[in-house]
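Just below is one structure, and these are the notes that go with it.
Complex shown without one protein chain; remaining protein chains in place.
Let's turn to chain A:
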Amino acid sequence: MGRYLSMKPSAKMSKPTSLFVIFFSLFVMSEAVFEDQVGKFDWRQQYVGKTLFAHFDSHSQSSKMLFLATDKNIFASFNSRTGDLIWRHVDKVGPEGTIDILLLHGQDALMVVGDGRLLRSWDTNMGGLNWEAMLDTGSFQAACFVAIQDTVKHVAVLKKAVISLHYLSNGHQKWVENLPDGDAVQYQAVYSGGEEEVYVLGVVPNSHLTIIAYSLEDGEIIKQRSVEAPWLSSVESSCVVVGQGMLMCVDPATLALYTLPIQAEETPQFNQILLQSLDLEVSPSFQPVLVSSQPHPARSPLSEFFLQLGPDHHVLLQLNADGYTIAPLRDFQPAFLVSFATTGEKTVAAVMTPKNETACAINLFSADSGRRLLDTTVIFPLDLNGGKPHKLYVHAFLKKDDSVGYRVLVQTQDHALTFIQQPGRVVWTREEALADVVTMEMVDLPLTGTQAELEGEFGKKADGLFPMVLKRLSSQVTLLQAWLAHLWKLFYEARKPRSQVKNEVTIETLSRDEFNLQKMMVMVTASGKLFGIDSKSGSILWKHYLENVQPNAVFKLIVQRTTAHFPHPPQCTLLIKDKDTGLASLHVFNPIFGRKSHIALPVLPRPILQSLLLPVIDQDYAKVLLLVDDQYKVTAFPSTKNVLQQLQEMSSSIFFYLIRSDQGNLSGFRLRKDLSTERIWEVVLPTEVQKIVAVNGKRPNEHVHSQGRVMGDRSVLYKYLNPNLLAVVTESTDAHPERAFVGMFLIDGVTGRIIHEAVQRKARGPVHFVHSENWVVYEYWNTKSRRNEFSVLELFEGTELYNSTVFSSLDRPHLPQVLQQTYIFPSPITTMEATLTEKGITSRHLLVGLPSGAILSLPKMFLDPRRPEVVTEHSREENLIPYAPEMPIRTEWFINYNQTVARVKGIYTAPSGLESTCLVVAYGLDIYQTRVYPSKQFDVLKDDYDYVLISSVLFALFFATMISKRLAQVKLLNRAWR
């Protein structure tokens, strides 16, 4: 943009202006980072989400690969020694990309995607796609490998009414067959034991079981059997295949096991074995679960299997060789989780048992005998702030002395993955809950002890002159001490080699840096786990798992007290609201340490409609949170006497608004003295015409430095800075491309006055918008021209201010002037936010998250409705860029260079202590933190600033003045003598 500006007007421009333009262009020009700055101020963390399937690479003994398929439609590979991501495939969001199953054989990973839409084969070494095959329609049921003569050559995919067999080498279909009687029978399982047949198991609930054997060669039905099973409702949940093709089912009603040989020639019957006869008892109201293992698809499954009888009760059982009797091998109680693992010819069972409050023990048992293997105990530490163990994935291997060693991956309820190695060492932990960050805040770090002491001195009440002097002296002495200690440390560390000096951030050493560039990022994830992350390094400093959070909960994070009120600790409040019932609960915690605070919480028996943070503070400097319930009653938190008194005094000036988008209703309320409310205004947007999609006020911590804009003729155009302004975006209910529109309403949140009402014709959402200062920027889809467009609205009071001292929504009779301009944007966007700085002097940029994962820093200068169509002397003076309908995207504006952020969901900006610097966090699947300098670093000296030259010049000048002064004196004296 620099080049553009300085080139265009060069012909007629007067000298000072052109100089200014060049200067200015330098300001805006360079945005990209230099090569040596990569990773210096920014970091990225990549996540994959909640694990659904996990496999270890057993293909070679020394392999370090671990494969995961997750609920975020991601297939990824990790280095199991470090927990680092090797490669990752991010598929489409939503049901189209869901991973139904992940099967691993040798170097091939087979995956069925999108409810049976696609069958994919991946090369696990490189992560490349081997092939992809489209499957017939129908919802996915099951899949398995099919082997002939010890080699796996095919994969069978069972869908609701179809079974198909594909070659493993190229994905081509060998045969596809319709399943008989598909309406009545629910086909749920497919089994192959290495013979010439593939068996499909279907069930007519509470009636009978159907077994169909297909010929591997041509898909012909070899035999079809129907077995009476009035107790069976689902094969999937209650049956497994054990031993030499023996179907094993458990019936919770009769408390019995049923066995049935699948391959039997004649009409088979289920053989009932009562659990009582095995001396087993099921916990009340628990659905027993069977776990079996088929180590190799070419061979039949093991004859040993687990039966879960209660939440912490498992039994290892063995099917005897006669195929009809069962022998219990070992009883595990208590045991949370069990899992089979095979290496070579040996199969082991890993069992997790509780050890004490803070740890669980995992032991290996021989599968065929139930004997405990010696020296196989590892300890899994239970995090009190984490979730309970949810699943075990065991990787067994043969050691040199032929004994079995193993590593284990534990998945906990909070989606965290922990990898443990013998003997009981936690190798790595991944917090996969961070793949779904819902909301976040940045909190200043606390002062150091010495700084705090100095601060505290001012907070205390004055008690005489002399004690004050003493106190001051003592704190100065402590400061001196701290400084000396720091110097000593520097000196001491300077002698050590660089690599040994570690600056590890721990929760104890956290303190604010000089320019407040390091902050605590408090992140709330959809799973209900809260994180405290150091913004400088990205390391997780604390975590807290809220156990009973509903999956559809809505979170709102509020900073009630910042770090500025020493000795009161900072305080954050998380409002957790159930989306369906509206019932809410509060979680109050210290954002620096993550500890839950023990403040008495208000009782919230009714659904909460709205929460608002007042600028009113209680005697402990906590801002007051008002919660409005569905009867328009207000609850204050904290609700001390002091607060209630303040609220009563201020009640007539506390206004709030409620929006019911399903009714198109916006209404305003005023607080009464008894904390009830009265409705004072109402605006209704008929839902037949348009529906409200988004409402956004301004950020309360935003500062606007300049009240107006100086125009070319040196007059001032004052901005309309209404802090109560709401931007309401609507979309038409009529979706026809010719009649669809997007509405933009600017409504005063106190008086309900519609300040501006504009309609963007032939437009459709999704609308992304930013509302700040005196402008609103929104982006929409133009249905006529089929492109994305940006529009900017700016509000001005005019050349005179109505009341320059204070803004009141109640006393502002004239409507502002509204200017608007629209531009074409060459890319769709996923999210948008504006930069924020301490004092608002720095020019603003828009941070635009693109679907490609890039984050674009777009100067607000380009989105200025005063950009002239015809360049005049005035517009040049004002530095307005001539209007161009298309908005450029410059690659040097990408603030995250090649560190793409997959599926950007939100961008958070926070001011730092330096006016030029804004901290940015982009989150989605990944988390990316960086700093941006919208007007370059005008308040920071460069790294290569030449101190020596400047000081030598200064000294030289100083001495030159001294000498010349002396000389002049001598000369004057001499002249006087003449």
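Everything that follows uses one rule, which is that a contact is a pair of C-beta atoms (placed from the backbone, for glycine too) under 8 Å apart; a residue touches a chain by one contact, two chains touch by 3 or more; residues count from 1.
We adopt the following convention: contacts and distances are computed from a predicted model.
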Chain not displayed: protein name in its UniProt record ("1-aminocyclopropane-1-carboxylate synthase", "ER membrane protein complex subunit 10", "NADH-ubiquinone oxidoreductase chain 5" or "Proteasome subunit beta"): "ER membrane protein complex subunit 10"
Chain not shown: contacting residue from A:818, A:836, A:858 or A:881: A:818
Per the touch definition above, residue among A:402, A:662 or A:869 touching the missing chain: A:869
Touch criterion as defined above, residue of A:92, A:595 or A:761 at the omitted chain: A:761
Residue in contact with the excluded chain [from A:679, A:736 or A:890]: A:679
Where the unshown chain meets chain A, residue by residue: 652, 667, 670, 672, 678-686, 689-690, 741, 743-744, 747, 751-754, 756-761, 782, 789, 791, 798, 803, 810-824, 869-870, 883-886
